[in-house]
Structure formats: structure tokens, C-alpha cells
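Moving on, here comes chain A:
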Amino acid sequence: MDNETLKARILEIVPEAQQEENKQFLTLLLPAAKLHDLALKLKNSPELAFDFLFCLSGVDYIKQLAVVYHLRSTQHKHALVIKVKTDDRVNPNFDTVCDIWRTAEFHEREIYDMFGIRFNNHPDMRRIFLEEDWKGYPLRKDYIDEVNIVEF
Partner candidate 1 sequence: MTFNIYDFTSFNRWIDEGLNSFMSPTWALITEMAIIGIVFLLFYAVVGLFLVYAERKVCAFMQNRVGPNRVGPYGIFQTIADFIKLLMKELVYIKDSDKLLFNLAPFIVIIASFMALSAVPFAKGLHAIDFDIGILYVIAVSSLGVVGILLAGWSSNNKYSLIGAMRSGAQIVSYELSVGLSLLTIIVLAGTMQFSEIVEMQRNGWFIFKGHIPAIIAFIVFLVASTAETNRGPFDLAEAESELTAGFHTEYSGIKFAFFFLAEYMNMFLVASIAATVFWGGWMPFHVSGWAGFNTIMDYIPPFIWYIGKTAFIIWLMMLFKWTFPRLRIDQLLTLEWKYLLPINLVNILFMAFLVLMHWHF
Partner candidate 2 sequence: MKEIINLPVSNIEEEEYHINMGPQHPSTHGVLRLLVSLQGEMVRSLKPHCGYIHRGIEKMCEKDTYPQVIHLTDRIDYLSAHINNHAVCLLVEKALEVDVPERVRYIRTIMDELARIQSHQLWWSSFGMDLGGLTCFFYGLRDREMILDIWEETTGSRFLQSYNCPGGVMQDIHPNFQKKVHAFLKTFKKKIKDYDRILSGNVIFENRSQGVGILSKEDAISYGVTGPSGRGSGWSCDVRKTEPYSMYGKVQFNEVLRYECDTYSRYMVRMQEMHESMNIIEQLIDNIPEGEHSAKMKAVIKLPAGEYFQRVESARGELGLFVVSDGNKTPYRMKFRTPSFSNLSVLDHISRGMKIADLVAIGASLDLVIPDIDR
Partner candidate 3 sequence: MSAESLILFFIVGAFLVGIALLFSSLVPPTSTNPQKAEAYECGIPTEGITWLQFNVGYYLFAIIFLVFDVETVFIFPWAVMMKTLGMKAFIEIVIFFFVLGIGLLYAWKKGALKWE
């Protein structure tokens, strides 16, 4: 399925999706509430069949926190990038997709660890790398750690 049909198909499911400019992949910005719904359809509908979540990253855009899902279909070889953003920096949360793509379980924990974005319904929402009592979320742009970061 080429990017245009793909986009049309997704807009059918989520009309609010906005396309972002990207040379490599079709990138769509979604409202957070529709994420899980769409993810389920992306995985399960046979002509989309996005079964491989090959990257899941958090990005701190200073104004917003975002989670980027890189998806590919091993069957149809098409790829798609989904992005969700939130303005809430204090208690950001999204729905988990780890019941759809199991690999998300660890990646979401990592994002929680590094960005403080919580994922609802995640089975094991703990920090993965840092200690439980670590203060702050290191990959956020406003994170300052006087103790561990050496400034040159």
C-alpha cells in the first residue's frame, strides 16, 4: 500500500489525524485519545497489518512531550510513523500499546524512565534503567543534574 492510500485509510479511521512533513515515512500526528483504537486497527486489519513496532521513542519538544511510534508491516513492507503529543508536562500520560505490540512493554518503561510519560494500563509501569527513587526524568530538556553531569 503506498503512502497516499495508507493516509486515506487512516484518515477514515481517525479523521483528526494530521500529516507531518517527513521525507522518509508517512508521519501522522494523532490525538492521544484515539491512539489505542487506531493501533488495534493497524495491527489487526489484514490490508494494513502493521505487526512490527520497530521503534518507540519519546521526544521532548520543550512545549510538548511526544511519543513516536515507528511501525512496519512485515507482510506488505509499508511503514508508518505515528506521533502523539501532550502539553501536560507534569503528569503526561498516554494509552499503552504493549497489549498490541509486546515489544512496547520495555520501550514504554524506558520512556517513562527518561521522560516521565506514564502509559495507562501498562502491566509493569516502573523505571527500567534508573533507580526507583531517582528524581527527575533525565532526557527531558529541562533536566539538570548537578551531581552527575560534568560540564566542560
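Regarding selection, all candidates are chains of the complex that A comes from, given by their letters.
Going forward, contacts are C-beta pairs under 8 Å (C-beta built on N, C-alpha and C of every residue); 3 or more make two chains touch, one makes a residue touch a chain; residues count from 1.
This structure is a prediction, so every number in the text was calculated from the model and none was measured.
Touch between chain A and the candidates 1, 2 or 3 in this complex is found for 2 only. Looking at the complex, you find that chain A touches candidate 2 at residues 21-25, 27, 51-57, 59-60, 68, 70, 74, 77, 81, 101-103, 105-107, 110, 114, 127-131, 138-139.
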